[in-house]
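Missing here is one protein chain; the remaining ones are kept as they sit in the complex.
Up next, chain A:
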């Protein structure tokens, strides 16, 4: 049999349904691949071989018994380490949670398990999802499978790298300001930020509650849609969850017809500061969509230029409050507990040792932005900007069905390049942040390689709330048109990784 790790999730599901492969075989193949390449990639923080094989075995048994199974039953998946999985270490990339085994499953994990999807392990990420490079992980950087000297993006670098390195066909990420889409763009994979409230946050260790959105990572549009469908939908455990039907994402991913679709190119997301190779691929993709019958116009979203500063006030404000619970009282790291220190002192010492520099920076920023006397000037003002950005979107969607832009201004940058320049790092999320502020659906699809560095470029599609299907429709059209050009999906252009062990 050909290498099972090169198959898409849809193909693997088909092989298992037709009895040509078992979930145990598929899972073992991916575990072997992880063992072979993850030494170089470092996509995983924890590999749960035993648990994964047990899940795979259970799926195989159900299939053998003739049970009706969900579409992705038996397919393996990599889980971002920010979602709780009962009994499996969950750290959110932080030392402060080292060794913590949650006593409960997040809703996303519950749904994955219910769908028979096999969880291989937990993937690396920037600490508490703060970062755009996965260099802020307390457990070391993840390397981009396209070029091991480069970052894979962040914060979900581990999840995107895992699928780009063929360690898993599917992964779960979380997107607060682009943490699924930006690493998706950097690794030549598909990354989708569903509508806020379309996927449950229950069990997602919060970065910024009003922005965080779990979503799928995959190598193809269809795979992402299948995973999207498996995890999405109303959850009574999450007050902000939307009690409406999941948009028909799988149908849209299979359809991919953009004839007559009105596509708006956001004027403000391009030009100065954008890498020429990124812009070139983006415009070619727009051309391609025009040829497929889409109607393309330029639209203006004038307040997008304030999205970045607004985001970097709202996010740290919420984060400073969300991270207050890490006080060394009941779980995680505890420093100075020798009977001599007060509770407050133990908390301080534990936080000092347990939080990384970026986390501390944002806690201080957020604490300041919320403090009395500054609230109106910072947090209050940022919330007003947020309203204006949502209005920009609403106005734009009166003219067009979807909005598009490059997913990132540049391709993946070298490890260490921006780690000491937070502002430069933050700017990488320019295109993705507005969708989080407005709660819209958005996704990044591979659209080619930049001429300068041969690295993947992401095509960013934004759609109104609960019109996630429109993103998939555009992604599917683009994917199939480009596959005709390239003779397959972009990932097939990626260099082979050296098998190290």
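Everything below uses one rule, namely that a contact is a pair of C-beta atoms (placed from the backbone, for glycine too) under 8 Å apart; a residue touches a chain by one contact, two chains touch by 3 or more; residues count from 1.
Just so we're on the same page, contacts and distances are computed from a predicted model.
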Identity of the absent chain, which is to be given by its UniProt protein name, from "Phosphatidate cytidylyltransferase", "Amidohydrolase 3 domain-containing protein", "Oxidoreductase nitrogenase component 1" or "Aspartyl/glutamyl-tRNA(Asn/Gln) amidotransferase subunit B": "Aspartyl/glutamyl-tRNA(Asn/Gln) amidotransferase subunit B"
Which residue of A:186, A:202, A:426 or A:472 touches the chain not shown here: A:202
Which of A:347, A:408 or A:473 contacts the chain that the document leaves out: A:347
Option from A:114, A:251, A:297 or A:324 whose C-beta touches the chain left out: A:324
Interface with the unshown chain - residue positions in chain A: 83-84, 90, 92, 97, 100, 102-104, 106, 201-206, 208-210, 236-240, 317-318, 320-321, 324-327, 329-331, 339, 343-344, 347, 367, 370-372, 375, 379
